[in-house]
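Reading through the structure tokens given below for one structure.
Missing here is one protein chain; the remaining ones are kept as they sit in the complex.
Chains: A, B and C, in written order; residue numbering restarts at 1 for each.
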Amino acid sequence: MSVHSVRTDLALEAHENMEVVSENTHGITVDESYHENTETRITKVLVSTKNGAKALCKPMGTYITLETPNMIEPDENYHREISKELAAQLKEIIPDFEKEQSILVVGLGNREVTADALGPDVIDNLCITRHIVKAYGKAAYNKSRMHLISSLAPGVMAKNGMETAEIIKGVIEQTKPDLMIVIDALAARSIKRLNKTIQITDTGIHPGSGVGNHRDGLTKESLGIPVIAIGIPTVVDAETIVRDALSYMEEGEVDNSFQGKMVNSELHNMYVTSKDIDEVIKRLSFTVSEALNMAFDMC
Amino acid sequence: MSVHSVRTDLALEAHENMEVVSENTHGITVDESYHENTETRITKVLVSTKNGAKALCKPMGTYITLETPNMIEPDENYHREISKELAAQLKEIIPDFEKEQSILVVGLGNREVTADALGPDVIDNLCITRHIVKAYGKAAYNKSRMHLISSLAPGVMAKNGMETAEIIKGVIEQTKPDLMIVIDALAARSIKRLNKTIQITDTGIHPGSGVGNHRDGLTKESLGIPVIAIGIPTVVDAETIVRDALSYMEEGEVDNSFQGKMVNSELHNMYVTSKDIDEVIKRLSFTVSEALNMAFDMC
Amino acid sequence: MSVHSVRTDLALEAHENMEVVSENTHGITVDESYHENTETRITKVLVSTKNGAKALCKPMGTYITLETPNMIEPDENYHREISKELAAQLKEIIPDFEKEQSILVVGLGNREVTADALGPDVIDNLCITRHIVKAYGKAAYNKSRMHLISSLAPGVMAKNGMETAEIIKGVIEQTKPDLMIVIDALAARSIKRLNKTIQITDTGIHPGSGVGNHRDGLTKESLGIPVIAIGIPTVVDAETIVRDALSYMEEGEVDNSFQGKMVNSELHNMYVTSKDIDEVIKRLSFTVSEALNMAFDMC
Partner (left out) sequence: MSVHSVRTDLALEAHENMEVVSENTHGITVDESYHENTETRITKVLVSTKNGAKALCKPMGTYITLETPNMIEPDENYHREISKELAAQLKEIIPDFEKEQSILVVGLGNREVTADALGPDVIDNLCITRHIVKAYGKAAYNKSRMHLISSLAPGVMAKNGMETAEIIKGVIEQTKPDLMIVIDALAARSIKRLNKTIQITDTGIHPGSGVGNHRDGLTKESLGIPVIAIGIPTVVDAETIVRDALSYMEEGEVDNSFQGKMVNSELHNMYVTSKDIDEVIKRLSFTVSEALNMAFDMC
């Protein structure tokens, strides 16, 4: 297969693309497990050195991937078991989880584009507590530990004229959360992962990622607080689809300039998504919002 | 180029695909004109014989296509000039246009999937008069000719369990319109036509057409009244994109079985659409609804 | 209290308004029970004679009312227990419940007006099976009894120019369901019942009822199949609020003409609703759709 850089927001795909990886060298540790009841394969990739980060083209940090094919099927309980699994993983990756914290949950993406609405839709189903605890104290709830949950759906620059990062920075400065959790629809490299894979990472969101291609990063470095990112691939770039088809045929014979001609500028602003994306996003967003509600035990 | 059947809802594309066409034979008449002010090319394809229909793989009837590249650009007047052009074409193709008529405007498609929402969105901006004329008579308006306009957005079978054709037939039987106009988002063969082409035809909607792939036709034969269809391609089947890329390379050398392997089942339920499809649909639906409002002079 | 006719869609309120009612005479049977676990009072009013119907100003039939104050509170399980109770009542009132049936569920109301969106929102969360059973047979599901569920949100006349009854009649003629269940937001007489009361009746929907004031009835007589109506009051007419306040003061001294002056035409097209009606409708619609999904055991 010819080498070319294709866009993937998934560490798992980046890892698969590494041609020869002596895992556990380069500072990349991979840990896999399979959970029978939900038919979910969980892969934890820990990138602990700069060399590892370079090899994977991903920042140092932890990447947890849940591959859960059932998630694309309708389910009367909205995949409650997957929500539980996701909640368990969140409890592990969130720093100081046992401490009472103020947590800002940010839903990235464009509410008006079905495949990009995952983030805003997750926000809509979240149990929000910050204003109540601020107004009435913890006594408003009958719980020993009481997080202050707030949420934000910053929208997209084409609609509001502002960088997503500008809006989030401003809100963080004013409301001073301890932690940010950010949800985003991702672009996958391969159709086979679409809508079936959840990635959790403590490295935040990096420039160029997400369906909407964020220009600035949302990371602990840029925002000053830990950033946990939850992403689900809901689209594949149209260019990627074509490149993949071509590379099957090529077998090294066709040079990249030809390939470049095929993958023309018309494809540049296009993406591939499934025909029932509305039902898919409805289910996925509920699975994620329930996981967050369970993890925080807020409602 | 190898021959394979690809899905297109556009007569213009079907016509371009005919390798050798002696136009004006086979009962296919093609008439082109260019309108400077809107930079619109208008092509009228008249299919007047069964042979012509067979050659084009499209039913006998009139197909008017407006190719108007400006339509994808933002415009402060929502492309009012294109609406005017479209209104003029509608006046020509609608039978007995000068007569006062009861007209049912149907917006096909799934409101929840951005690229498929064109039809329902057009309906939302329409001036509806049937109930007012029925209740207060023509005197309610100060016009010499008063159409009775009603509208319907039947939704999709996956959501309501019924064929679109069942719902429409039932509504026509009860409300007895003289004419139906149906608006639908189409699948194009080529990305270059996406969101820039409007097709008007008096042949209605045929099985398998539209983003959502209607199972039953909506035609004069099936519904008993003339059916004018307005369609705009907003997606390309993902399979088509890949096939196109492959056929560029093939030059006859690769057989279809190989190609079939590439275009696998994963692609089957996927489509390609543009990243700013929300803005596109907002503009297109307004352009079409304004054209209808102008043509009927209803508000 | 002076006597005046105020608009109520609730049989319970109509019954309360009867000044001296020798229950069990006039063909009105009232049966009350209290369900501890959900804190729900269930009242069944059976109107079995024409005299009873006249006394109550409601058609002959069964009216089941669930008064359940908890329903206005947020709940992490979306009031699943209330859904169960409602499902149990539906099973009793639906004719031939044990038989496999084709059931059309209709959500009345205007999706764009928050307080009137109950019906359309219930439809959105329903498990729809008709098209799957039609295409693949009962084998598609692993169940002994398999209903064919379809749904319709006909919208409102101001938007589509057609009577709701026209649309529904047409769809029934084409799709031939055995039974119709119709959900609608109601107008209550008193604020104290708002969003806390569910009425189920086998008498269908009558002219003038509902937030949107339907012009034609939807009954077994007009549609030819049994019609079960589920209604929840979400608004109070603005006139009613003012009349109530005035009648407290009057004590018989002020005549109706004065009162009429107060309740002027400006109030005529106004209604009173709660400020958090969006959250209320979200919860109520989920409670009702889950009850339907439970009753039919469809997903």
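Going forward, a contact is a pair of C-beta atoms (placed from the backbone, for glycine too) under 8 Å apart; a residue touches a chain by one contact, two chains touch by 3 or more.
Keep in mind the model is a prediction, meaning the values are calculated, not measured.
One of C:S83, C:Q101, C:T114 or C:T287 touches the chain omitted from the figure, and that residue is C:T114. Interface note for the absent chain: among A:R80, A:R130 or A:H206, the touching residue is A:R130.
Among the residues B:C127, B:A158 or B:I225, only B:C127 touches the chain that is left out of the figure. In the full complex, chain C contacts the hidden chain through residues 110, 112-114, 158, 191-192, 211-212, 238, 241-242, 245-246, 248-249, 254, 258, 262-263, 266-267, 269-279.
Residues touching the missing chain, restricted to chain A, are 123-124, 128-132, 148-153, 155, 157-163, 166-167, 169-175 (touch as defined at the top).
The working rule: only the chains that are shown with their structure count from here on.
With angles rounded to a multiple of 5, the C-alpha fit of chain B against chain C returns 180 degrees of rotation. Rounded to a whole number, the gap between the C-alpha centres of chain A and chain C is 42 angstrom. If each chain is reduced to the centroid of its CA atoms, chain B and chain C end up 39 Å from each other.
Chain A and chain B, compared by their mean Cα positions, are separated by 37 Å. The set of chain C residues that touch two or more partner chains is empty.
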